[in-house]
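Only one protein chain is missing from this complex, and each of the others stays in its spot.
Letters are used for the chains, namely A, B and C, taken in the order the chains are written, and counting of residues starts over at 1 for each.
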Amino acid sequence: MAGELKYAEAIRRALADELASDPNVVVMGQEIEALGGVFTATQGLAESFEGRVLDTPLAESATVGWAIGAAMAGLRPVVEIMFMDFIATAMDQIVNGAAKLRYMSGGQITVPIVIRTPSDAGTGHGPQHSQHLETWFAHVPGLVVAMPSTVPDAYWMLRQSIRDDNPVVFVESKYLYFRESGEIGPESRGTAHPYEARIVRNGHSVTVVTAGRMVAESLAAAESLAVDGIECEVVDLRFIWPYDRETLAQSIERTNRLMIVHEAVQDFGWGSEICSWAASELFYSLDAPIRRLATPRAPIPFAAHLESALVPNRTIIESAVRDLAMH
Amino acid sequence: MAGELKYAEAIRRALADELASDPNVVVMGQEIEALGGVFTATQGLAESFEGRVLDTPLAESATVGWAIGAAMAGLRPVVEIMFMDFIATAMDQIVNGAAKLRYMSGGQITVPIVIRTPSDAGTGHGPQHSQHLETWFAHVPGLVVAMPSTVPDAYWMLRQSIRDDNPVVFVESKYLYFRESGEIGPESRGTAHPYEARIVRNGHSVTVVTAGRMVAESLAAAESLAVDGIECEVVDLRFIWPYDRETLAQSIERTNRLMIVHEAVQDFGWGSEICSWAASELFYSLDAPIRRLATPRAPIPFAAHLESALVPNRTIIESAVRDLAMH
Amino acid sequence: MTTPEETPSSRSRPSALDLYETMVRIRELETRIESLHYSGKMHGSFHSSMGQEGAAAGVIGCLRSTDLVTSTHRGHGHAVAKGMSPTTIVAELLGLQAGSSGGKGGSMHLHDIGCGFLGENAIVAGGVPWAAGAAWASRRLGKDLVAVSFVGDGGAAQGVFAETLRMARTWGTPLLVACENNHLAHSMPVERTFGEPGSIAAWAAGFGIRAEYVAGDDVFGVHRIAAEMIDEVRITGRAAFLEVEVWRVRAHSLNDPDYRYLPRDLGKSHLQTHDPIANAERSPELSDAEIAAARERVTQEIADAIEAAFEGQAAAESLATSGVYTEAFEREAQLRGW
Partner (left out) sequence: MTTPEETPSSRSRPSALDLYETMVRIRELETRIESLHYSGKMHGSFHSSMGQEGAAAGVIGCLRSTDLVTSTHRGHGHAVAKGMSPTTIVAELLGLQAGSSGGKGGSMHLHDIGCGFLGENAIVAGGVPWAAGAAWASRRLGKDLVAVSFVGDGGAAQGVFAETLRMARTWGTPLLVACENNHLAHSMPVERTFGEPGSIAAWAAGFGIRAEYVAGDDVFGVHRIAAEMIDEVRITGRAAFLEVEVWRVRAHSLNDPDYRYLPRDLGKSHLQTHDPIANAERSPELSDAEIAAARERVTQEIADAIEAAFEGQAAAESLATSGVYTEAFEREAQLRGW
């Protein structure tokens, strides 16, 4: 599988390869069949896999419910929710249906569905097209929450999620779709278990835990800091839940300093779970207060300069890490 | 305002008094008019306030949207969502509508609505009738999240919420509706600001931060612990957001130990926000790791004994606080 | 159905007695469950379908055992008609390990995949897209089956319900929606939301699917039209809608003070005029001897079932946190402290 792909192409390749290898995989969503996806993630797939990549009406709630039923009957549906913000219209089916059916049925039912949905600010679509809502789902028993940051992860994590018998909310980065590229490479899946975090940069000064497109921002910040001798260890969480405590603990025990960076709103965001876990489990390993860096308590505005003022970026991360390292 | 009321009666009284004092208040929801509310919270109100306490069809999403429109036009609608679990069907209107309209319109629109909804396990209704989902809303910019634990708070906080020009998600305790009673008393509203937390028991050993029906459980645990000389300071948060950092900080600086107790699922629950805030802001005041005690990562089962095995109670709190105090 | 007679290309053909017996089985079971509640032996919510048995027996009576059903919060009758064991149901309502969900689901969460009962749902109308999707998927997987989704008149107001019919029109799916119009969504009269009986079907027809109305106090009538429609759904693979008018005898649930919004004796009077069981007994289709024998059989069967259920053990408390994810996942989670 040679050659560079964009992040969006990696998603498409993963869908294609799962469609090819498992006849029970179907893909459902708006504008995915005739158009090929507003972010091209399904382009060409409807032609290659006839009748298995299907446009739905504007009905997110019924679409997810339909996928749940299809999963009960033996398919492995992948649903695309066009922008993560719209997932609010399907919350009931995801949370009261998909997430709970196994438990409510005493194990009789499994719901192997994947809900793919792009998040991120950065496209000038305004407050209802830019939210990071993964924390909601991480809070819900029964769901797995994936958030890939690279081309190989977009590909391999999506394949893994489609093969997962648990319902997975798969949060893609629309910021990275056409910016991030790379080779898929061989499956670099965790040596220990499928939900491993990955240390993407080694360092001894501060552990920076992040995911999605904030990984690249954090890495860029780390490079600048290295000039001044501050060496960040950057951990790409990959899965918001389950999150890989072993990898985190090992890193934090080495650096004794923890910074969490995400694009979701900081208040009650997933960083607070990581922070709380570390604060109670690694209390004696910490030399400084844990810091969170995330989007402040506001919707994402339309104007580009206002948006940039809210969402974390390499410069802000750099200065926050510098403060923490000096602490 | 003499005489003891039940918690459910306090809610009803607050609605009645707001309906009486402000002709723009209307109450909308299922089974609230002809039946008077499945938990009696609106009993008799339709008769006393003709045409202002209104049954809706089974359409939570349109109901909330309708209330938003009514608020834009000058009313102060109070919506009842019968069980908090059902709020999942109205997430879009709450999150993409009510919460964002002020921001999206550049301040032209305010949405003074209250969404009242009962939470808690304990009634044997099973996994889709028992969830605590307040953390979702605390994560959303634009919303206020209230969660009263006593009769006076049920009354005064609801009145305050109806007068609040921000949209408020008002989480009631169905466990307490007919168990908790007390006098409404005079408005004991915060001396500093309307969203104050309240220290409901003084102590020097451990600060226990909690809300809703877990306040009573925590107080009961505190009484047992006092026998052994462990004195808990119990803080009733009252508002999940905004949460009162001053009161919390003062308490934690006195006790140097923090335990957070809630019924919502622990993972990514609101306790993690409180914990994170304290871990970073009060790092040097803490003598022991912060502990969270909450419901483990599972839906609420139907069977009473299974349910009791999941949801925190006085016994479990007691032993967890004991551990922490000894730490 | 006791032993549905099936041929590959046709529906099962229950006898009049089969239909009758199913109704009696539902009535007997729910009546006994009610008593268990009153005597304090059961807890939690309970929504009786008394008076509505004609819909469950009539519609499900024309299904094959491989066909699928989704249900509502008021679904014991649907479960029983689809072949779910009363013992398993009662055990579930008692919160026992032998219950269909090991006590985790309770009255509004009966599921029995083995007999094609995909389950109840305590979210009104939430199960409708499940049935649509399951039927659609099964068709793709080469199975000749249909699904029936029950929903109430109240549920027909829910957004997901309209969305599902829209999607069914767009995609096609061998689904029959059986809408039990019992005149009330809890306390909301259907006249306020839809209008006279039949108006739900009239509205559903606007989705471009076949939609019919039938009176549910005549199980044979229900069965006739349902059988015809299900045959058509099976052959065409297209969705259809059947409004079954039924009469709610009990309060909405055991907790419901229905005297606040209904005349006190309305339920009783419904039993006088619209009881599908009494009506069947008055019909020429059944002899007195058959009726008596069936009643005796069923009474004994349910008594035995309840006795058997009471012999079960409570689920271990440790199970409360398990069964949320797949087993392999939970082993890993335990190991790694997730």
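The definition used in the following text is that a residue touches a chain if its C-beta (ideal position, glycine included) is under 8 Å from a C-beta of that chain, and two chains touch if they have at least 3 such contacts.
The shown structure was predicted, so the numbers you read here are calculated from the model rather than taken from an experiment.
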Touching the absent chain when the full complex is considered, from A:Glu31, A:Asp165 or A:Glu281: A:Glu31
Omitted-chain contact residue, chosen from C:Gly159, C:Pro174, C:Gly216 or C:Pro276: C:Gly159
Using the document's definition of touch, tell me which of A:Arg245, A:Arg297 or A:Arg322 contacts the absent chain. A:Arg297
Just one of B:Met104, B:Leu133 or B:Ala325 touches the chain that is missing; which is it? B:Met104
Please identify which residue in A:Pro127, A:Pro242 or A:Pro312 touches the non-displayed chain. A:Pro127
Extract the touching residues of chain C with respect to the undisplayed chain. 157-163, 166-167, 169-170, 192-195, 199, 202-208
The missing chain sits against chain A at residues 30-31, 33-36, 38, 55, 57-59, 61-62, 85-86, 89, 123-129, 296-299, 301-307, 309-310
At which residues does chain B meet the chain that is not included here? 24, 26, 54, 56-57, 59, 61-75, 77, 92-93, 96-97, 101-110, 141-142, 144, 165-166, 193, 241-246
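Assume only the chains that are shown with their structure count from here on.
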Among the chains, which one keeps its Cα centre farthest from the Cα centre of chain C? A
Find the geometric centre of each of chain B and chain C from their Cα atoms only, then give the gap between the two centres in Å, rounded to an integer. 36
Averaging over Cα atoms per chain, report the distance between chain A and chain C in Å. 39
Residue ranges of chain C touching at least 2 other chains are 101, 103-105, 109, 121-123, 159-160, 324, 338
Going through chain A residue by residue, note those that touch at least 2 other chains and give them in order. 61, 92, 96, 103-104, 141-142, 241
